[in-house]
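A single protein chain has been removed from this complex, and every other one stays in its place.
Labels A and B are assigned to the chains in the order they are written; within every chain, residues are numbered from 1.
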Amino acid sequence: MSTLEIDRVRKAYGQLEVLKEVSISIGTGDFLVLLGPSGCGKSTLLNMIAGLETITGGEIRIAGKTVNHLSPKDRDIAMVFQSYALYPTMTVRQNIEFGMKIRRIARADRDKAVKTASDLLQITHLLNRKPSQLSGGQRQRVAMGRAIVREPKLFLFDEPLSNLDAKLRVDMRTEIKRLHARLGTTIVYVTHDQIEAMTLATRVAVMKDGVVQQLGDPQAVYDRPANVYVARFVGSPAMNIVPAVLEVEGTTATAVVDVARRPAARIGGISLSVEGLRRYAGEKVLVGIRPENFSIASAATGPSLTVDFDVVEPTGPDTLAVFQLGGVEVTARLPPRQAHARREAALAVDTTKIVLFDSETETRID
Amino acid sequence: MSASTHMSSRLAGWLPRLVVAPSLLIVIVTVYLFILWTGVISVTSSKFVPTYDFVGLDQYVRLWATPRWHTAVANLFIFSVLFLALSTGLGLLLAILLDQNIRVEGALRAIYLYPMALSFIVTGTAWKWIMNPGLGIQKVVTDLGWTTFRFDWITDPQMAIYTVVVAGVWQSSGFAMAIFLAGLRGIDNSVIKAAQIEGASLPLIYRQIIIPMLRPAMLSVIVLLSYIAIKSFDLVLALTNGGPGTATELPSTFMFSATFRRNQMGVGAASAMMMLMTVAAIIIPYLYSELREQKNG
């Protein structure tokens, strides 16, 4: 259990810069999720923390100690890989024991550690099997068992669930969460699945092209995305980003949005800092609205905008309605049976949840 | 402590290079340095032992003025073309036939391929006996009443090179078959089904779709068989010993006898360099394209 500081870390393969000055620091017991699309450098960063890749620039500290030049075995870490990387010729028990054997841990202690871990993960009955005789979920557990027995300062997970089917993925997710609660070890977890990030993390780092876009707790990242990229990446369906012109009246702002085949709509009552109000008055901005922040207008909801639904997709718990707003396609998440395709509807917007972005830099306006 | 682990991780960085170095050294010496050495000998007047006096390209001039070398080159040409065409054709045919859900495929494949496990010396010995005009095939057929039948190529200077072709094809066409079969098995079945649904007949599907898709396998077969053809040495030696006369001389046998039998080491080295250049001209582009494809794929 320990802290982890990633201090202006860079990585380059020859001319190709894969990570550009990445800085992240987390405290003891934190669950950090590195979230980003394929190829953004998540695995590279994780491998650098593990000592499997050299560090081009900057510093990585585990428990306050610089580890840049330590080999993986001296960093006191354990790692779970996407393909599990179980040693195919060894039994489950041998797989779990391998690291301890190398560290010359006494037989009795090894047996005890294997027993504790396998009880915890419910794989005791599998100990004498080979990896090829296990199901995906069982392999996943063994890989975690191999990491747990080491009692490391830091757990590293590289997309550990992406090879599992949807159902199992949800189960294992819960199990990892439970494990974290029980062991309290600091974890760094790589994924490109934003739901995994939301459910597991205490801290999320959203990455793109080797740059951390936002670092924060999951709810903050969801509610106040730092830029349009993060807004679109986190949440499903993605946040709607609608071009608009900002009108300022007193301490609130109103976004004026084009509506197809109708007069322009006004979404008012958006609160903004004084600085923001002054700077963006009369300017073009991007308005971020989460699908669930739309609702069917009623007497209680206040002002509404009238739109025509193009497509309506029931998902069970609710219905997704798609329509044109500000020249882009927008999705609203509505209660079931309340939306109908090719019908006109009056929608209300929860303006307290609206986020505004600069139309040039695409960063959030506060 | 930190300093010592630092050192050990530095050493760990060098260890792989250190371990691979001896192999690299061996190959650099025994392949590249030796090639260079042969090249040097080919521009000296070496006869029985190497002498290091530079004589320019004299040995190459002598080589190309030697009728025996001309025979060897002409023979290599005839042999390569026929050997390649027949082995490839037969290999492709067998592979396609074997790919028709044949029940005893495993056994048949084993039969077509077993010659590849034999030494060329054994192959040569066997075929020499089979083509023996007095007691071999010719005798069998004449005994059957076909009294005018002649199969005496092995003693006929005009025809002897074709006996080498026959034995070579027997030995190597199974190899071509194996590569083609692997290629055929790699082709996605749905392509064939799609064509069948469009009403294409089986021969048409093979001609228009499957054989074009075997291009990579074809390239491999041609390159590897050319390499076998150019270095064929044991087969000729065992089958005809270069004869009758010099009728079946190949560059490989020429090089050997010039160097070790006729004390013309300079000429031998020059002929070896000619062989090397031929092989390199075929192999290097092939390796280059294979490795580049690997990088992209």
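Methods note: contacts are C-beta pairs under 8 Å (C-beta built on N, C-alpha and C of every residue); 3 or more make two chains touch, one makes a residue touch a chain.
Assume contacts and distances are computed from a predicted model.
S.K.: From the list "Sulfur-oxidizing protein SoxY", "Alpha-ketoacid dehydrogenase subunit beta", "Sugar ABC transporter permease" or "Plastocyanin", give the UniProt name belonging to the chain omitted from this structure.
M.R.: The missing chain's protein name, per its UniProt entry, is "Sugar ABC transporter permease".
S.K.: Write down which of B:F83, B:W127 or B:W153 is the residue touching the left-out chain.
M.R.: Once the missing chain is taken into account, the touching residue is B:W127.
S.K.: Of B:Q100, B:Q158 or B:N189, which sits in contact with the chain we cannot see?
M.R.: Touches the omitted chain: B:Q100.
S.K.: If I consider the whole complex, including the chain that's not displayed, which of B:F79, B:W170 or B:Y206 touches that chain?
M.R.: Considering all chains, including the one not shown, the answer is B:W170.
S.K.: Among B:S23, B:Q158 or B:N189, choose the residue that contacts the chain missing from this document, as touch is defined above.
M.R.: B:S23
S.K.: Just the residue numbers, please: which parts of chain A touch the chain that's not shown?
M.R.: Chain A touches the chain not shown through residues 47, 50-52, 71-73, 77-79, 81-90, 98-99, 102-103, 146, 150.
S.K.: Extract the touching residues of chain B with respect to the undisplayed chain.
M.R.: 12, 15-17, 19-20, 23-24, 26-28, 30-35, 37-38, 41, 50, 90, 93-94, 97-98, 100, 102, 108, 110-123, 125-130, 132, 135-137, 139-140, 143, 170, 174-175, 178-179, 182, 217, 220-221, 224, 227, 230-231, 233-234, 237-238, 241, 251-252, 255-256, 259-260, 265, 268-269, 271-273, 275-276, 279, 283-284, 287, 290-291, 293-294
Everything that follows uses one rule, which is that only the chains that are shown with their structure count from here on.
S.K.: Suppose each chain is reduced to the average of its Cα coordinates; what separation in Å results between chain A and chain B?
M.R.: Inter-chain centre distance comes to 57 Å.
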